[in-house]
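These notes are about the structure you will find just below.
Note that this complex is displayed minus one protein chain, with the remaining chains in position.
Our next item is chain A:
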Amino acid sequence: MEGDLEQLRDYFRSGKTKDASWRRTQLKGLQKFIVEREDDILHALKLDLGKHPVESYRDEVGTLTKDISVALDNLSNWMSGKKIKLPLGAFPTDAKLVPEPLGLVLIISTWNFPFGLSLEPLIGAIAAGNTAVLQPSQLAPASSALLADAIPAYLDNRAVKIVQGGVDVTQSLLQFKWDKIFFTGGSRVGRIIMAAAVEHLTPITLELGGKCPAIIDSLPESFRRQVMLKRIISAKFGTCSGQACIAVDYILVEKRYATTLVELLKGTIKEMFGENAKENVARIINKHHFDRLKGLLNEPCVKDSIIYGGSMDEDKLFIEPTILVDPPLDASIMKEEIFGPLLPVITLDNIADSIAFVNSRPKALTIYCFTMNDKFVQRLASETSSGALMFNDTIVQYAADTIPFGGVGESGFGRYHGKFSFDTFSHEKPVIKRPYFPDFWFRYPPWSNKKLELFRAAYAFNYLRILLVALGLKRPRPFSDRF
């Protein structure tokens, strides 16, 4: 391993990866991989997660295709840096913010969107001109193997390496010095990554999860109601069976709407997934997570709150879309991130209480809210804190590359997508160029009251005063010789 990394580092030092043309070629290689191997990708996702090809395309292949073209279209713009305006006092100085690659970066990915969450950060790392090591998750073995086998044919192997393996591999990777670690996964491992990063002062981006609530303030008239239901159901059961960091975790609704809402949700589930949900809903990744979800449902009082679904097929690792109403708030299902097809509906007396409800829990990656009430929109925007806040829709914030994607508090830190990915893997270096003339004498010792006065005027941007003091037309304020 050590030798491999040294080679990657040498390659970075050679400066090859800094060239715009190199970056472009790599991004095009990645694009080619996605186009040529689309069927293999969809197949691997079917094997690992039982994802329907359309779902896979929507969430992984499609977004990647789009984001690679965004990166290709904007690369020269991103790389060109920013001119900075300076105050008159610094005239004539030329200042610029120049983005430069960080060096060798490590991307640790996860299993629920094994292509999207591996390649999305890689696009940023390459676009920014870094060399990278990518560790896909071992829990999605078909996808991981496809990445490891196919990527070398499409990308420069001297700059990008795919390392397969489990916890032991991650642990040995973390021993080395990186210029950035980008991690997607749970907060428990996030803490381990952060502790390991301390050793080398490595900056990190943590993309974690959390309990994303969907707040429904009322049941709108029929058309909007249908749209809302579809958006919620697809954000729970239609995104890798709820195994997504931005999936709806639970619903908050006023008591008076709860019964109607639940009936409507049931109807929408049937409409969307048909009688045989197994065809259209992804399965649970592995036995461990299946048992974890089963455990959540089997806690006392939780089982009684199930009012729809709840059946399980242990052989096929399938859990039916399940709705619960008011499970105990101190049960694990309401304390841990669910990450599966269980949807608790929590009823409140007044929807305004939802703000306090959300604020009393760790900060979520996203808060969803369905409302037409502008005041409530304002209150949510200013009184709650979360990675993102989305009104009247779900999930699509992941696809919008103009807004940053990332968490706050327990849901992680750092952000990516589009230009933000480029920035995450770059250091914005201020570069200032000064001429030798003019050179102001009052910057240098020996210090005098007159020089002090000139500085006072300069920092107050009082140019007239500078002139007056410099010409001796204004007397400096006397200073006591206390010291």
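Side notes on the structure shown:
In the analysis below, a residue touches a chain if its C-beta (ideal position, glycine included) is under 8 Å from a C-beta of that chain, and two chains touch if they have at least 3 such contacts; residues count from 1.
The rule is simple: contacts and distances are computed from a predicted model.
Remark: of the listed names "GPI ethanolamine phosphate transferase 3, catalytic subunit", "Aldehyde dehydrogenase domain-containing protein", "Nucleolar protein 6" or "Very-long-chain enoyl-CoA reductase", the one matching the undisplayed chain in UniProt is "Aldehyde dehydrogenase domain-containing protein". When the whole complex is considered, the residue among A:P136, A:G190 or A:G309 that touches the unshown chain is A:G190. When the full complex is taken into account, the listed residue touching the unshown chain is A:V396, out of A:L329, A:V396 or A:L467. As for the chain not pictured, it touches chain A at residues 13, 15, 18, 52-55, 57-58, 62-63, 65-66, 69, 84-87, 90, 93, 95, 97-98, 100, 102-103, 179, 187, 190-191, 194-195, 197-198, 201, 203, 206, 208, 220, 223-224, 227-228, 230-231, 233-234, 238, 272-274, 280, 359, 377, 381-383, 385-393, 396-397, 399-405, 408-410, 412-415, 427-437, 439, 443-448, 451-452, 455-456, 459, 479, 482-483.
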